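The structure is given below, and queries will be raised subsequently.
Of the protein chains in this complex, one is absent; all others appear in place.
Note that the chains are named A and B in the order they appear, and that numbering of residues resets to 1 at the start of each chain.
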Amino acid sequence: MDLFLNIVLGGLLIGGIYSLVAMGLSLQYGVARVLNIAHGEFLMFGAFITFWLQQNNVDPLLTIVIVGPFMFVVGFVLYRTIFTTIRLKSPNPGVFESNGLLAAFGIYLIVQNIARLVPDWGSTPHSYQYLASAVIIGGAPFQENRLVAAAFAVAVGIIFYIYIGRSRTGKAIRAAAQDASTAALMGVNISNTLALCFGFGAAMAGVAGSLISICYPINTVMGLQYTVIAIVVVTLGGLGSIPGSFIGGFILGVVGTAVSYTKWLGTDLAVPSYYLIFILLLLLRPKGLFGK
Amino acid sequence: MHLLEGNKLTINFGGLTAVSEVDFYVDKGEILGLIGPNGAGKTTLFNLISASLKPKSGTITFKGQNITGVKPYQVCRLGIARTFQTVKIFGNMTVLDNVRLAALFGDCKQPTEAQATKVALELLEFVGLTTAASLPARGLTLANQKRIEVARALAAQPELLLIDELMAGLNQTEITEAMELVRKIRDKGVTVIMIEHVMKAIMNVCDRIIVLNYGKKIAEGTPQEIANSKIVVEVYLGE
Partner (left out) sequence: MDFNRINWKKTFITAGIPLIILVVLAFFPLYGWQYGVTLFNHFLLFVILSVAWTIFSGTTGYISLATAAFFGIGIYAAALLYPSVGDRYPLYVVVLIGAGVSFVLAFIVGAITLRLRGIYFAMFTFGLVLFFREIIYWYEITVKGIRGRFVYQDPANVNNNVYYYLLVIMALTMLVAYLIKRSKYGLALQGIGENEEAAAHMGVNITMVKVLTYAVSASFMGAVGAVMATKWVYVDPGVAFNPMMSFSPVLMAIFGGFGSIYGPVIGAVIFSYIEEVLTTANWFGIDWTQFYKVIFGAILVATILFLPSGLVSLIQNVWRRVMGRRRASA
């Protein structure tokens, strides 16, 4: 029973972070129509900004207030300049999707290697201690930082979901997600709305990175695996469904933790197990849980 | 035996029933017209026949063989070809290559490159596009692009040709020429089902007409019968 609790709770805790990362990617693809394979790099960047600020004695949780808006601006500017230009030059959505993907590939390389060039960051792992004391839940010990991180991740997700549902900008976003050209005709400033979504997605990635840095060691090449995880979660939840990504993140978190605990499988097989799920999805139900 | 027969074909998109329990048939050598208001399900019916979509229920029989659920490329090789409502030519290929591609792959007899080129050139002459053969297809007028589609479809040596709104956007002269083309296709031995909004063309060219509305078949008969049908007039004018 102890082991089961460990796996489920541990899975939910990491799943909260997966959800946040996946929701960001889902926003970027579902609305802004860019498969941002540089997503993980934004996450890494957020993690390192928090790390750097923490080294200058700023409370890590407080850094989220800086990282979130900063990454939002980065994402917004990138989309408004690079991706909007590509979108306006593309004769049809299919071409935009391909070219956007390729541009994101370029950005992936740029962001990752700028990070590696920063003198202290380099390619070695870094970590720091924060809220590292253990909390006992149901007889199993969990690090306080993991609980806090998961709680924050879920909170950000819920706040965003409410924002989309209630606010005027949220309405514009939902309209743009359904049919961008019609929304434009209805007076929605499409270029800004799509860029807004991309910025939100980048902000979510950055915040997720900050939260990860609180719990785990970070390095400049950590981005790739989180992008891949986000991709699997988004497919599991259904392309274009943000609630789907939210739920999918938790599911994948539990699966990954279960695999990590299995004696002869171990942590190395977490990512391959996600890929197995990916393969099964593509074979049996490509549109995932809630996809359109 | 009918050349093509559809029995109780039904398909839904979410909550909308696009085609509902439609029965139809076409006999060899006929020109069958398919009309109805926008959104009636005409192109969806074509999509079902050409296997772009799979019906929720119902069957499609071609020459006695049940072809429900086969893949689009197989439908083509079996002898049914189609054109598209929104022209789907290969813009960056030459006009000749557009037709050659169909000749090479759509004909179940697997012609050689030389044979395919010959067939393609003949068909371009048939539709009147010989001078445009080496131009990129995207440079042609809409009317001519539709002719490329017809040539392309015929290159697969079909027994049945589905023509989707050949005359949309054409002027009076072009419409008359297109009507001639359809007759020439039938004279070649190809059975035709055509979706059309241009009434003059439908009434003059078709042997028989089927009328769809909201996914259901509401009338069937000769052009004379359809023109006199109260239901049809209501459907077209009563909106």
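For this structure, a couple of remarks:
Everything that follows uses one rule, which is that a contact is a pair of C-beta atoms (placed from the backbone, for glycine too) under 8 Å apart; a residue touches a chain by one contact, two chains touch by 3 or more.
The shown structure was predicted, so the numbers you read here are calculated from the model rather than taken from an experiment.
The shown chains contacted by the absent chain are A, B, with contact judged over the whole complex. Per the touch definition above, the residue from A:Leu117, A:Ile137 or A:Met186 contacting the chain not shown is A:Leu117. The chain omitted from view is touched by exactly one of B:Gly6, B:Gly41, B:Gly106 or B:Gly215, namely B:Gly106. Chain A meets the missing chain through residues 29, 35, 37, 82, 85-86, 89, 94, 97-99, 101-103, 105-110, 112-114, 116-117, 224-225, 227-228, 231-232, 235, 239, 264-266, 268-269, 271-272, 275, 278-279, 282-283, 286. Chain B meets the missing chain through residues 50, 52, 71-73, 75-77, 81-82, 84, 88-93, 97, 100-102, 104-107, 113, 116, 131-132, 135, 139, 152, 155-156.
Everything below uses one rule, namely that only the chains that are shown with their structure count from here on.
Chain A and chain B have centres, each the mean of its CA atoms, that are 47 Å apart.
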